[in-house]
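Take a look at chain A:
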Amino acid sequence: MHADRPPRPDQVYLFGTCLIDLFVPQAGVDAVRLLEREGLTVHFPRAQTCCGQPAFTSGNPDEARRVAAAQIALFDQPWPIVVPSGSCAGMMRHHWPTLFDDDPKMQARARDVAGRVYELAGFLVDVLHVDYSAASAEPVTVGLHTSCSARREMGTRAHGVQLLSALPGVTLDTHANESECCGFGGVFSLKHADISGAIVHDKVASLSAVCERFVTADCGCMLNISHAAEHQGRALRGEHLATFLLRRLEGQA
Partner candidate 1 sequence: MSAQPMHFVSPAQFRDRVSEALADDGLRDNFRSAMNFLRDKRASQFPDPVETEALRDLGEAVRKHALAHLPALLEKLETNLQARGVEVHWAETPGEACAIIHRIATEAGATRVIKGKSMVSEEVELNHYLEARGVECLESDMGEYIVQLAGERPSHIVMPAIHKTKQDIARLFEQKIPDAGYTEDVDALIRTGREVLRERFMQADIGISGVNFAIAETGTLWLVENEGNGRLSTTVPDIHIAMMGIEKVVDTLEHAMPLASLLPRSATGQAATTYFNLITGPRRPGDQDGPRRMHLVLLDNGRTQAYADAQLRATLQCIRCGACMNHCPVYARVGGHAYGTTYPGPIGQILSPHLLGLDDSRDLPTASSLCGACAEVCPVRIPIPSLLMRLRTEANRAPGAAVAQPLAGQGASFSVGQKLVWRFWSGIYASPGRYRLLRWAATRFRWLAPRRQMGWTQHRTPLRPAARSLHDLMKARGQPR
Partner candidate 2 sequence: MSARERILARLRAAEPGAPVAPPDVAAYYAQRPRLTPGERLQQLCARLRASRADVMVAQPAEWARVAADALHLRGVRRLALNGEVRAEELAATLPPVIEAVRFDGEIESWKQEMFATIDAGFTPASAGIAATGALLLNHGGALPRTLSLVPPISLVCVDARDLYDDLHHASSSQRWADDMPTNRVLVSSPSRTADIQQTLAYGAHGPRELVVVVIADGDLA
């Protein structure tokens, strides 16, 4: 089993995820800067693309395997792999090994890599023991949406809460049905657009009732909720946890 609290490393990999790469690159840069701030050297293998989750969850494991195999080859140093997304981290840690049930050699490599995968918030708290008490004290109220994978596969909801609660000036407001899915679910949001739309509609309503800004460590949820809010003409906007943390640490609101 994965050791959640290994000794503090001085080098790590960042797996940026395909969504961040193309749609929210600043979140990736901010995650790198948060890690560098703690004195780490952050490696970014240039050949990385995607964890394969879209194919995996839509019932196309052969295609997922092909993409995952290409990623697994990129992390040959024994460094931790930090992922600024609970759902990609969940895919890598829990599902990569299962993709290679028929290939023991590849499965062993997948297990080795999976065992080094960390969701960003979990890594900051459990491994780096970050201290953010010197951050900006300007008052702000935010909501927190934890992705279902971060909550249930990676167990890092508490880490998000801990990081935000430790920031001076930040009030964290809990929204109604906080533990419920935002309705994204990758391909689900396309295949069952109406159900997904109904779920995110309610998520936008319950977040809007307590805040105009929300923070999340998953870009899938963030894009889903923010773009649904925009579609409805609501002011609610989301921000990646890494970006929010870094800005507060740099003394901004």
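The candidates came about this way: all candidates are chains of the complex that A comes from, given by their letters.
In the analysis below, a residue touches a chain if its C-beta (ideal position, glycine included) is under 8 Å from a C-beta of that chain, and two chains touch if they have at least 3 such contacts; residues count from 1.
From a predicted model like this one, the values you see are computed outputs, not experimental measurements.
A.B. asks: Once the contact definition is applied, which of 1 or 2 turns out to touch chain A in the complex?
C.D. replies: For chain A, the touching partner among the candidates is 1.
A.B. asks: Flag every residue of chain A that touches candidate 1 in the complex, lowest number first.
C.D. replies: 16, 18, 20-26, 28-29, 32, 41-50, 52, 54-64, 66-67, 69-70, 148-149, 152-153, 177, 179-181, 183-202, 223-224, 227-228, 230-231
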